[in-house]
Each structure stands twice: as structure tokens, then as C-alpha cells.
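Quick one: the structure is below, and I'll ask about it shortly.
Note that this is a trimmed complex: some chains were dropped, and none of the rest were shifted.
Order of writing sets the chain letters: A, B, C and D. Residues in each chain are counted from 1.
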Amino acid sequence: MAEKGPITSPLAEAERDITAKSLQATLVDLVDLHLVAKQAHWNVVGSDFRSVHLQLDELVSNAREFADSVAERAATIGVSPDARAGTVAESSGVPEFDSGWRQDHDVIAAIVETLGKLIRRLRARIDETDKTDLVTQDLLISIAAKLEEAHWMWQAKLSGS
Amino acid sequence: MAEKGPITSPLAEAERDITAKSLQATLVDLVDLHLVAKQAHWNVVGSDFRSVHLQLDELVSNAREFADSVAERAATIGVSPDARAGTVAESSGVPEFDSGWRQDHDVIAAIVETLGKLIRRLRARIDETDKTDLVTQDLLISIAAKLEEAHWMWQAKLSGS
Amino acid sequence: MAEKGPITSPLAEAERDITAKSLQATLVDLVDLHLVAKQAHWNVVGSDFRSVHLQLDELVSNAREFADSVAERAATIGVSPDARAGTVAESSGVPEFDSGWRQDHDVIAAIVETLGKLIRRLRARIDETDKTDLVTQDLLISIAAKLEEAHWMWQAKLSGS
Amino acid sequence: MAEKGPITSPLAEAERDITAKSLQATLVDLVDLHLVAKQAHWNVVGSDFRSVHLQLDELVSNAREFADSVAERAATIGVSPDARAGTVAESSGVPEFDSGWRQDHDVIAAIVETLGKLIRRLRARIDETDKTDLVTQDLLISIAAKLEEAHWMWQAKLSGS
């Protein structure tokens, strides 16, 4: 990563490299989140099918939009982003999601676990970029805000009754 | 694939299995096309950057929409679709796309090659489903129409001057 | 049906008559599907009320739109369509739907059964029109695609938990 | 009708029963009006075809929207509405509409007659509900306003020349 490329960085080299690592890791997480949320969207069954099916598409939509912003931010600071299938399969922080039809409550639990893990990773990168690039940090904060909100809403379905 | 699941198929078992194979392979191709087109969208450089960048997003949009239709058709005929990152990385028919910044004419050539290969695979599946499920065939025909149109437009950029 | 009328058919007489029978039967099925889905929309009760109530209106909307296309296709091939209440009550393929308040899971099961039956009837007509009118067949295929998709989504609610 | 059900009525039992009868009868009239208007929409021929065809679809659209409001009002006052094909065929106040192709002026005359009859029935129910439920009465008044407007417009076509 961070090889000498055609795009001048607004950041010094050290800041650029640290920031780029955060962005690349976030990009892979978000692309995989989107693939897993779509997988769940198609394979969920159970009495809560319709509600979960629709709620997953909102997550897909957020993940796609954020992945695009993150990748374009990497390009903006002069570092080529990589979200090809092989890269995502190898370096994503998203937990394994089983193939085949999935019961609605299992899907909800898997999404809650996935979001919890991605949020922890993201918060660490918010701290790292505090010293290297406030513009990138601001983007990561806005992603955390939305993923944490989603985390609340998916958790809320698991409570009680 | 095609294990006994919770969704009744409108097709007999043999037709269902052949159709499902076509759908699963098309799904993986389309999801990978979308990932590669996004990768190119972010990494393209050169004097034609803006035009290629925008044209790639139209391809991304088509690929996403068709992937969703194909996966939901698989579910509809009673077979669980699979488009997780690992599955895509392993079974896609999309040619390798190099990482890093990519010159505009290289990107165009790569997209032309990719579309050409996917169209050949898709046409074979249109033939296969002619006997097993006309509803699926109709969906594959509409995908071929759009991918072939894109193939023309990307090729047109390679001609002459 | 198929009496000499004011609209010239693009089909020969034999093809016109076979095609018209398929269209008339499909028209009645779709109008009755729409009436039953509205009936269920108003009378469903139970914890899943809101989700079922909304999902039924999507079915109503599809049924209305397809019924209109089917009836206008009949007129187009020169045969007067008939979807008056008495005709629907007598010749529809939709199973009896009980009056009064209906529990949500009963409604779901009834819709799944209804869609399954209508799809089987529709697939037979797709085969019949393959030899008589490809334009009509294409319309019936698009209806089957949508009804089968709905069938999957309603079945998914019945699975497991 | 008006059996003990799961929805509490805002009305006392006597008022509820009288109101419910008005709503049920109006519901059936409106659903049948919509079926007949669609039937005419498809089967009309004559030099005025296009104008009548379009004007009928406005009537269909009004009839559908009002039928929905009326049925939901019945549910709201605790009484299950019934607009299944058989019920409509048996209890509708809409005059018989002949099958087959119909000349434009015959269609206009039939719609004028139908609307005239439905308006008279509706005005009687506005009187009945004046003492039992002002909310329902207000709904019936708004339906009468629209059907009477339509009655004027269809009559206007029959005048003179």
C-alpha cells in the first residue's frame, strides 16, 4: 500500500500511510458487510421474514454508500484502494456467515455480532486518525454514527419477549 | 446446492437443479463484475478519467440490480443463493483485475474483455434454461441485452483514433 | 368467447381462440386474487398485522396491474374480456377465502395456497401459448415471475420458528 | 354481520350495527362499480373510444379508493367487511352490465344509470348514519360528492347533438 502514485497527497508521508491503512481496512469491512447483508437478505426465512428482509436492505444501502466514500477518500489522499473479491475474502473483519437458508433470529444475532465487531475496529481507527487526518476522522465518525445506530436497532429486536 | 429447503419450487426437481446452477453461476459473475467495476471506478487515471469513472458506475448499478434479481429468482425456485466474498473469490468467471492505479485505456480493455467473457457464459445458460424454466430464461435474456449493450459501448471507445 | 367482433386479430382464428381462453382464465384468476388479497388486507388480525397488511397491498397492486394488461391483451387479439363480478365468482381458480376476522398465520397460509394454485394454472397456459402467440406468452411469463416471487416471500414467513 | 370480534367499537352496539350495514352495502356497490367500470374500459368501441376509455379509468380509481376507505371504516368500528367476489355478485346494487363489445353511447348511458342508482342508495345511508356515526356520515358525504360530480360529467356527454 501507499506506493508512489499519480495522485499527490494533502498529507505528509507518515500521516498518509497510517490514514491509508485505516481506510483500506474500513473499506474491506464495509464491502464484506454489504455482501453478508445481501446474503442474509436473500436467505432469511421465518415469521419475521419481511421486516428483516427490508431492514437488511437499508444496511446494504448504507454499507455501499460508505464503502464508496472510504475508497474515494483513500484515492484522494493518494493511495490506491483495493476491494476486489479476493482481497475482501482474505482481509475482512466480518465474522463467517453460514451458507444456506437461515432462520430469522439467527440472522438477527449474526448481524448484531457483526456490527459489534466492526464498530470496535472502527473506533480504534477514529483514534488513530485523530493525529493524522481530521478529514478522514470526520468520515469515520459519520460511519460509526450510522453503524452504531443500526447496532441499536438490531439489538432492540433481540430484547425480551 | 439445491438441498431440500423451506421454499417449494414451481419446477420439478431436475429442472430446478439445472436452472439453479445457471442462476448461481450468473449471480457470482454479476457480484464480481460489480466489485471489479467499482475497483476500476476508484483506481482509473488518465485523460479520460471522468468519462470512464461515470460509465463504470452505470455498470455497477446494472450489475447490482441484476445480481439481486438473479439471487431472488434462485430463492423463488427454492434454492438458496450464495454470494459471500469467499464464494465469489473462488467461483467467479471474471478475469483477474490488477490492483493499484490503472490507466484509462487499460481499464477499458479490461472491461471489454470481462464483458465478452461473461456474455459467452450467459448465452450458454440461456440455452440451458430454454428447456427447464422460461421465467428464468427471460430474466437471463434481459441481462444479456443490457450486458451486450454495455459491451458495444465500451468497445466503441477502443475503435480507431 | 371469440365471436366475430370489431377488432381485427393479429392471429389466425385457431391461435386466437386458444390464446383468448388462456387470457380469459388468467384475467378471472387475477381479479379474484386482488379481491381476496384486499379482503385479507382488511380482515387480518394478530401480532403480525402491520407487516401482513402492507404486504397484501403490494399483492393487490400487482394483481390489478396484471389483470389490466391481460384484459387489454385479449381486446388486442380481438376477443372481448369479461371480468364482471358474476363471471369472477363462477369461474375463478382462487380457493374459497372465509369471511370474518382472520388470524395472521391463517391469512399467510391461505395466500401461499392461493398463489401456488394460480402459478400451476399459469404455467400450463405459458406452455399452451408457446405455439399460438409469443406476445401473450411473454406477458404470462412476466406475471409468473412476479407471482412466484410473491409465493417465495409469503412461504418464507411460514418457515421454522 | 356485526358479530362480537377482536376490535372494540367506538360506537354503542345499536349504532354500530346500523352504521355497519350502511358501510357493507356501500362497499359492495363500490367494488362492483369498479369491476363494471373496468369491464367497460376494456370493451368500449366507437368514435369516442379514447375519451370514454380514459374517463372510465378515473371512475375506477375513485371507486377503488373509496372502497378501501369504506372497508377500513367498517373494520374501525369493529365489524368485519366482506367484498369477496361471491358477496359482490349477490348483493351489489349495480345494474347488470352486458358482456361483449359495447358501443360508446351505450356505455355512457349504462354508467349514467349506474351512478344514478348508486347515488340514491348512498343518500339514504347518509340519512341513516346521521344519528349513528358522524364520522361515517362524513365519509359517505365525500363519496357522494365525487360520484355526483361524475354523474354530472357522464350526463353532460348525453346532452343535445
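Structure notes:
Just so we're on the same page, a residue touches a chain if its C-beta (ideal position, glycine included) is under 8 Å from a C-beta of that chain, and two chains touch if they have at least 3 such contacts.
Note that the coordinates shown come from a computational prediction; the quantities given were computed from them, not determined experimentally.
This homomeric assembly is drawn with 4 chains in place; in total, the structure file defines 12 copies of the chain.
Quick note on the criterion: only the chains that are shown with their structure count from here on.
Chain centres here are Cα averages; for chain A and chain B they lie 23 Å apart. With centres defined as mean CA coordinates, chain D is found 50 Å away from chain B. Centre-to-centre, using mean CA coordinates, chain A is 42 Å away from chain C.
Touching of two or more other chains is recorded for no residue of chain D.
Taken pairwise by the contact criterion, the protein chains fit none of the simple patterns, being neither a path, a ring, a star nor fully connected.
Two chains count as a pair here when they touch; such pairs are A-B, A-C, B-C, C-D. Contact residues of chain D toward chain C in the complex are 3, 5-7, 31-32, 35-36, 38-39, 42-43, 45, 64, 67-68, 71-72, 74-75, 80-89, 92, 97, 99-101. Touching chain B in their complex are the following residues of chain C: 116, 119-120, 123, 126, 137-138, 141-142, 144-145, 148-149, 151-152, 155-156, 158-160. Within the complex formed with chain C, the chain B residues making contact are 6-8, 10, 72-73, 75-78, 134-135, 138-139.
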